[in-house]
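This report concerns only the one structure given below.
Missing here is one protein chain; the remaining ones are kept as they sit in the complex.
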Amino acid sequence: MSATAANRDTPGIYSKAGSLRAERRWALWTAYISLVIAAIIFLAPPFYMLITSLKTSGEIATMTGNPWLVRDPTLENYTAIIFNPMFQRFMLNSIIITTCVVALTMVISILAAFALARMRFWGSQVLATGVFLTYLVPDTLLFIPLYQIVGGLGLLNSIFGLILVYPTLTVPFCTWIMIGYFASIPKELDEAALIDGATWSQMLLKIFIPVALPGIIAATIFAFTVSWAAFVYPTAFVTTPDQMPLTIGVVSQLVRADTFAWGQIMAGALMAALPPVVIYAFLMDYYIAGLTAGATKG
Amino acid sequence: MAQVSLRKIIKAYEGGVQAVKGIDLEIEDHEFVVLVGPSGCGKSTTLRMIAGLEEITGGEIAIGGTVVNDIPPRDRDIAMVFQNYALYPHMSVYDNMAFGLTLRKFPKAEIDKRVKEAARILDITPLLDRKPKALSGGQRQRVAMGRAIVRDPKVFLFDEPLSNLDAKLRVQMRTEIKKVHQTVNTTTIYVTHDQVEAMTLADRVVVMNHGIIEQVGPPQVLYHTPATRFVAGFIGSPSMNFIAARLEETSGALRLHLPAGMSVDVPEARVARYRAYAGKDVIFGIRPEHLTDDKPTDKTNPAPMMLTPEVIEPMGMETLAHFKLEGTELTARLDPATPASVGQPLRLIAHMDQMHLIDPTTDKVI
Partner (left out) sequence: MAADGSLAVSGVSSVSRGRANTMQRFARRRSTIAFMMTVPLLAIIIGLVAYPAAYAIYLSTLNRRMTAFAGTLNFELLFDSNTFWNVAFQSCFFAITAVLLKASIGFWLAHMLHHIPNKGQRKWRGMLLVPWVIPPALSTLGWWWMFDPSYSSINWLLAVISVPEVPWLGHPWAARISIIIVNVWIGTPFFMIMYLAALKSVPEQLYEAAMIDGASSWQRLRYVTLPMMANIISITVLFSLIVTFANYDIVRVLTNGGPRDLTHVFASYAFQVGILSGNIPRGAAVSLFMFPILAICAFFVLRSVTRRNKEQM
């Protein structure tokens, strides 16, 4: 009796388990196929840029054959662009601007976030909301009045003008996520520090900054990538090549050459994109933490 | 080492809500005082005012004879252990313990000596290089205590330090804390909501409720002679049974009339104390441990009651039986050998020499 019951049940169970397994396997295949297609599409443009940058001008000029393959790869585009004094100047400008902006941003936003997260004062709530709203104001809404203001200060065509205005891109978001990181530190920790005899500055330097270090790294990466990639402000405020950062420099100056030296342009673009990509490759987790922090923290 | 005095301490928040409503308390040097009460009773707020983490709305707090109302926490010479330990996550155990001394610019050798000594007392010497993340709950607790000990402060403050630990560890750490206090002998103020912790640790227990002190006294005094219905119910586990009753006098003897037509005699020794309440409604309080099953040998003051258990909970060394007496829940502690079962009427004895009577109008124990 029990044996027959078992016999009757087993195929049922197995077919159920089988279908469940098949369903899972099917889902997994869909996932992998989608991801492979997405990866091909997502990586194709940078790959094509790389291929182009390895081609000789002659090969590009023939404009025949499979464009996705390179017949005789060469590094001449890279040597040409690296020893191009204009490109060197762009690179130097980008480095100066980004370094200054990142330093300024981090000092301003850490101080402000500490004050806003821990030392509530009159209007601090309003200010925190204001920070978030400022973050939502896009640069394309402000570049015309800022053009007038920067012009009034005599800083058009100067990297200092850019150093002045870039913090509007970085400070609000960095402050916002730092508020989130600082607020997530349990308040018993500062009470313990207070009882241990720490002053406000010691509390910030010895407790908050080390404890929120992952957040600080994430914010720093954000500030770096944003100021490295900024495009609207330099396009609007800088027209002389020697004050241009990389983005606008590569887009406007290299392209302007009479015969489009596509190999060199792509080499330049890839070189210009390299620093953020390298930082991303090595600090991916912090990068992603910073990216998602805007909506999930604070 | 110092005594701590609280004089008419008030804590009010914006909007006029008073968390602490004017409490007075004198804590002697070397004393271990536990503030106990349900959540929201003002015990933590009181502790935080002593620490200087909350502003004092009214009254005065003095530590070692100095009024500290205006002194920020770092200059009060106190150390505190927090509920979630509040260890600095980026520092090693050693640095956590040394931090307070470093900020106070102690010489390196002195810091090292003190940290090592505290680590020895707490048995955490092998953990000194670890980060808090790598420690278990009990170990973190020890480090938090170590951080307090190295400072050699006037007063130790503990804010529910054991409530994040599991039951077994909690008992272990409780003993540990008592041992540490016996070694370093610093005045200690300890906040908990757990009356067992309060009873086991304290030299004196302060029972708080709704921002006032209900009663202050050594654990045994609180247990045997609670001053109010709140203390009577709060101290002791399972808590005291309260039964609405009526006190009647018949020819010089007092008799308590309970619900369901039952009645018990008030022992002669108590008659004088309760005579004024004759003919009035009172609340009869009796602890479960004084409501036991009838043993023929036990004839001290038999006040028999026939009750039918609804739930039986065997605990090993004893058995708890729960009854219902006209809507009032009652608990009795039975000998585990007694064959009790649900639905079988049981003859119980109330040990009337341990009885309490409460005036329902004032909630004071008579």
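By letter and in written order, the chains are A and B; residue numbering begins at 1 in each of them.
Going forward, contacts are C-beta pairs under 8 Å (C-beta built on N, C-alpha and C of every residue); 3 or more make two chains touch, one makes a residue touch a chain.
The shown structure was predicted, so the numbers you read here are calculated from the model rather than taken from an experiment.
Only one of the listed residues, A:Ser57, A:Asn84, A:Ser124 or A:Gln253, touches the absent chain: A:Ser124. Residues of subunit A in contact with the chain left out of this view: 27-28, 30-32, 34-35, 38-39, 41-43, 45-46, 48-49, 52, 60, 63, 66-68, 107-109, 111-112, 114-116, 118-122, 124, 127, 129-134, 136-149, 164-165, 167-168, 171-172, 175, 187, 190-191, 194, 200, 225, 228-229, 231-232, 235-236, 247-248, 250-251, 255, 262, 265-266, 269-270, 272-273, 276-277, 280-281, 284, 287-288, 291-292, 294-296, 298.
Basically, only the chains that are shown with their structure count from here on.
Centres computed as Cα averages put subunit A at a distance of 55 Å from subunit B. Against subunit A, in their complex, subunit B makes its touches with residues 51-53, 72-74, 78-80, 82-84, 86, 88-90, 99-100, 103-104, 147, 151.
Residues 186, 188-189, 191-199, 202, 206-207, 210-211, 213 of subunit A are the ones that touch subunit B when the two sit in their complex.
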